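Note that one protein chain of the assembly has been removed; the remaining protein chains are unaltered in position.
== subunit A ==
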Amino acid sequence: MSLAIELPGLSLKNPIMPASGCFGFGREYSQFYDLNKLGAIVMKAATMEPRFGNPTPRVAETAAGMLNAIGLQNPGVSSIIENEVPFLASFSTPIIANIAGSTLEEYVEVAKAFNEAGDVTALELNISCPNVKEGGIQFGTDPKMAAKVTERVKKASNLPVYVKLSPNVSDIGTMAKAVELAGADGLSMINTLTGMQMHLSAKRPLLANKTGGLSGPAIKPVAIRMIYEVKKQVNIPIIGMGGVVNAEDALEFLLAGASAVAVGTANFQNPYVCIEIIEQLPKTLAAYGFNSVNDAIGKGICS
């Protein structure tokens, strides 16, 4: 069965990829399996300058999920291009660079840097990180700002741009339509939901950052609902994510309208989860009467 899928600027041998921030720059998981097996690799977010991120504790377990507040820690775009991209380029798997910034200019500079460096196949525009004080989420909650950053990044590079949407908005359809109109080649959704956990004995929030982004199976129904809503309103493809742990979950995302599926938090529990889903997906598609990945996309949407 064919698992291949064509997205703007991205030819994927299968629709499964690790989600940004849950896979570092691939080195750690390459000791468990051959990264050539993945549909794509999405790198951890890059900013212009190195960022240390938030104080610890940065993670907290929740019912069926976890909160994180890493704070976009990364060595900066130049170091990523010099030290991380060449390693990933040794595999025949498309590389998607997740780009973040505090200002419009920073997004543009980071996009330019990846565009000039080569080896990166597409950009994922991170306008939805809930864990940094400035930028990031502001671009992700105001449709005008989101459109503006999309437009500027599109102009700054030749790479296809997938805009990663935040679920922390009242109307995700408006956000999606705004970035589509601004030239986005695709969408990536959803990022984490803002949450908080209290530490009982300390009588204060457990995370040093107080709030964090909720991920894992707990958010899957939210992701499915938002993809379903957005798919009906836009004509660009969606990379879906949010709590995927097995091939059935991946099919659910395809049915809701996603054309590819990213796996995040589940990598922490099972480092082999991405390739296990890739191996299982043909059987799961067949079990529900589909002959290919393409066959299943959006088939769950009722008129």
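Just so it is clear, contacts are C-beta pairs under 8 Å (C-beta built on N, C-alpha and C of every residue); 3 or more make two chains touch, one makes a residue touch a chain; residues count from 1.
Assume contacts and distances are computed from a predicted model.
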Practice item. Name the absent chain as its UniProt record does, using one of the following: "Dihydroorotate dehydrogenase B (NAD(+)), electron transfer subunit", "Imidazole glycerol phosphate synthase subunit HisF", "Peptidase M22" or "Cytochrome d ubiquinol oxidase subunit II". Key: "Dihydroorotate dehydrogenase B (NAD(+)), electron transfer subunit"
**Study point:** Absent-chain contact - pick from A:31, A:92, A:158 or A:303
**Key:** A:31
Study note, to complete from the structure: Answer key for A:140, A:195 or A:216 versus the chain not shown reads A:216
Check your understanding: Any idea which of A:53, A:173 or A:300 touches the chain not displayed?
Key -> A:53
Check your understanding: Footprint of the hidden chain on subunit A, which residues?
Key -> 21-24, 27-29, 31-32, 44, 50-53, 55-62, 64-66, 68, 70, 73, 216-217, 265, 267-272
